[in-house]
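Every protein chain but one is kept in place in this view of the complex.
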């Protein structure tokens, strides 16, 4: 029993037990950090390359800090280029990184599926730090840890809780990964946004196993009613232009302000994966308010990534490695 | 007794005893480095983020080396952007860096006061690596160490010495910070430059406590007479345009060449915080000559920063932390 994946490419290959093991370890790392206790250097002598074809200072720093807290060394590829050499394919880049001698590869890429390509050509461990619109496993796991800690910390803390995810669902890897982990944890998940940004998700809802609860609506009031948590998503203005949606209309219908948050269940919390467009998807008042878990999410980032790195290449994986990537795609 | 500040934002909050303690520690680090002795890893397990909104390879490397000599880990934010995300405020960036898990933050910023903003939102330690035209505390401290070492090393080595600071005083955070530390150390400080670049400093001179010696003049000959040290400042050509000053005129009246340095006291030394415009504020002959302390200044950079990092977060600060920043602004 226990974690046996060589990579962390997606949350969809993780069983409830896998998730529990990871969150339990992450929670203990979080406690250690809070108390100023240094964890063992379990990844000493490991060398981690960070390939961020899409820039993200925050996520990159969180992965770097996680790796180094465990004693690993981190290396940045030159950020502006997705490949090491102009014209070089991702495959060639990854094969070279493997041959140079890296043990672990953290990949963020604008192309969905890029981490799977990387995993095929890399001898060590690959972690997906966000690929296209597809998946962002460590974000979903840290969101789950944040909610679990906010609601008492038990493994079944999310069961029966209603979580409304609001905004540009269509282009969001965060939403896709969260749908998986939140419904697996027993939450009743609602996806809410303008029609253009939720179309097609009804199909996803119908395709889920029957014990999983997923609803899709363009009616914010319905999504907020009795919600225990509201999760905002970044709205990118360039995705509005050309569509039938104006920014003003979005603010009027979907921006989360104090009044709207009050329509949710008393004590409902607000989450957002960041970076936040303050004044667009949420008001500053909510974002900095007492129910905001936004900085808690950031605080749980490094501990979750420490747990992921530890599990994919810890000693427990050496005997019987199972590559989840092949099971998924 | 002893250092008790949680941050190093400015030199103006440091007592003479604080400065002495820091320079004493820096001097011992400098000796260790010169002898190839590795200092204890006192900052092991500490994670230092370097936020350089204004690029400065030299200062950044000096801080990085200082942190790592003491066992800390360093992390660079992507240099071109002052915030982690376009449109994100400094406040948001700092709150996120705090939540990600960093223990120390080194800030260089084009906006005066930025490190104070950072200190308000960061749970760990903030060091000012230069803010706008305002302050550059570690530079002033390393300049002081350099002069003290050049003049025998005693704590009162600067008493009664005349130091002429020549150039663009107005836009110089180095000049502002040096005025404070040099006059505190008992030096007779002269600020000298074209009228446009010294205007207003008479007021500063009058506002200082009466035991401090500060003179302001546009007459280089007066500033150099009997000077024990001449400190050049970088002249930026773009600050000349639009003014009444031409580059040719500046060279004629203020450039420090061997003849002019000879007008100072025999054995007078030359300092410059760098980067130097050779052939503008100083000739190559002086800059590379036997009285130049320019590379000595650079050599004292990492030791002074090691001392600063050690004192702001060393064990001696844990019991009774006093935040100098609130005392200053």
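Order of writing sets the labels: A and B. Residues in every chain begin at 1.
To be clear about the criterion, a contact is a pair of C-beta atoms (placed from the backbone, for glycine too) under 8 Å apart; a residue touches a chain by one contact, two chains touch by 3 or more.
Since we're looking at a predicted model, the values are computed, not measured.
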| item | value |
| --- | --- |
| Residue touching the undisplayed chain, where the options are A:19, A:33 or A:49 | A:49 |
| Sole residue of A:4, A:28 or A:73 that reaches the chain not shown, by the stated touch rule | A:73 |
| Sole residue of B:221, B:247, B:262 or B:295 that reaches the chain not shown, by the stated touch rule | B:295 |
| Residue among B:58, B:110 or B:159 touching the omitted chain | B:58 |
| Residues of chain B (touch criterion as defined above) contacting the omitted chain | 33, 38, 55, 57-58, 61-62, 64-65, 68-69, 79, 274-277, 295-296, 298-299, 301-302 |
| Residues belonging to chain A that touch the chain removed from view | 44-45, 47, 49, 73, 75, 77-78, 81, 84-85, 87-88, 92, 95-97, 99-102 |
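The definition used in the following text is that only the chains that are shown with their structure count from here on.
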| item | value |
| --- | --- |
| Whole-Å gap between the CA centroids of chain A and chain B | 42 |
